[in-house]
Every structure is written in C-alpha cells, then in structure tokens.
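== chain A ==
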Amino acid sequence: MARGEIVIDENFCKGCGYCSKFCARGCIEQNGDRFSPQGYILAVFAHPEKCNACGVCAWMCPDHAIEAYRLVEAQTTAHS
Partner candidate 1 sequence: MADRLFVQGNEAVAWGAVSAGCEAFFGYPITPQNEITEWFAREFPRMGRVFLQSQSETGSINMLHGAAACGVRAMTSTSGPGWGLMQEGMSNLANAELPCVVVLVQRGGPGAGTTRHAQMDYASATHGGGAGGYRNIVLAPASVQELHDFMPLAFHLADKYRNPVVVLSDAILGQMAEPLERKQLEFEPLPPKDWAVLGKAHHADGKRRGISIGQGFIPNPDFPTYLSFIDHLDKKTKQMRQDEVRFEALNVESARLILVAYGSMARACQGAMEMARAEGLDVGMLRPITLWPFPSQAIRRNIREGVQFLVVEDSLGQMVEDVETAVGERAPVHFLGMLARHEPREMGMIFPDRILEKIKEICRK
Partner candidate 2 sequence: MNGESREGLALFGGVLGVPPKALKSPLPASRERGDTGGERTSDHMQRQLVAGRPDAWMRLEFNPIPTCPGCQEPTATRAVLDVLEEMGMEGEAILVPGVGCHSLIPFMLDLDHVMSAHGRPPDLASAIKRVLGRGAADRALPLVFTLQGDGDCIAIGAGSLVNAAARSENITVLMLNNVNYGTTGGQMSPTTPLGHATSTTPGGRTPDYGYPVRVPEMLATFQGVAYAARGAVNTPANYQKTRAYIKKAFQTQMAGRGLSMVEVLCSCPPDWHMTPLNSLKWIEAHIIPQFPLGEFKGP
C-alpha cells in the first residue's frame, strides 16, 4: 500500500468537514480541540498511518487548504 501524508494549511481551513467525510480511511478528524486563526474548527491529520495518498481530501477541499503527498523511497540522486 502506498503511504501518504497531507499538510493542512491552518490559515485556509474553514472547518467544513468535507475532507474527513470523503477520506475513505478515516485519517482526518475534527475533534474541536484546535481552532484556526479565524476561529474555525480545524481539520487534523490524526491518523497518518492510515493514509494511502489518494488525494481525494485535497480535491474535495473547497478552500484548497490541503496538499496531499505520496511517500516514496528516497532516491540517491535526490538533493539531501
């Protein structure tokens, strides 16, 4: 299984919850513990171990607050 990671831009998140609804693996939570600078309930990437880098959360985020990454073996040619 591919492994993935997402980055949520907390300045852009408005807490609508679409990302957690459409994450098939339940990686994203909104438990009301954290708030954005604008006062929205933040989505939190709570279970990174479940993420398979499908990118659906990023498509469905209306606010373009999410970047989804796939984790791949580091190439030797990659800059260190």
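Just so it is clear, a contact is a pair of C-beta atoms (placed from the backbone, for glycine too) under 8 Å apart; a residue touches a chain by one contact, two chains touch by 3 or more; residues count from 1.
Selection criteria: all candidates are chains of the complex that A comes from, given by their letters.
Here the structure is a predicted model, which is why all the values come from computation and not from measurement.
J.: Chain A in this complex: which of 1 or 2 touches it?
T.: None of the others touch chain A; the one that does is 2.
J.: Quick one: in the complex, what on chain A touches candidate 2?
T.: Residues 3-5, 7-18, 21-22, 36-38, 40, 53-56, 58-75, 78-80 of chain A touch candidate 2 in their complex.
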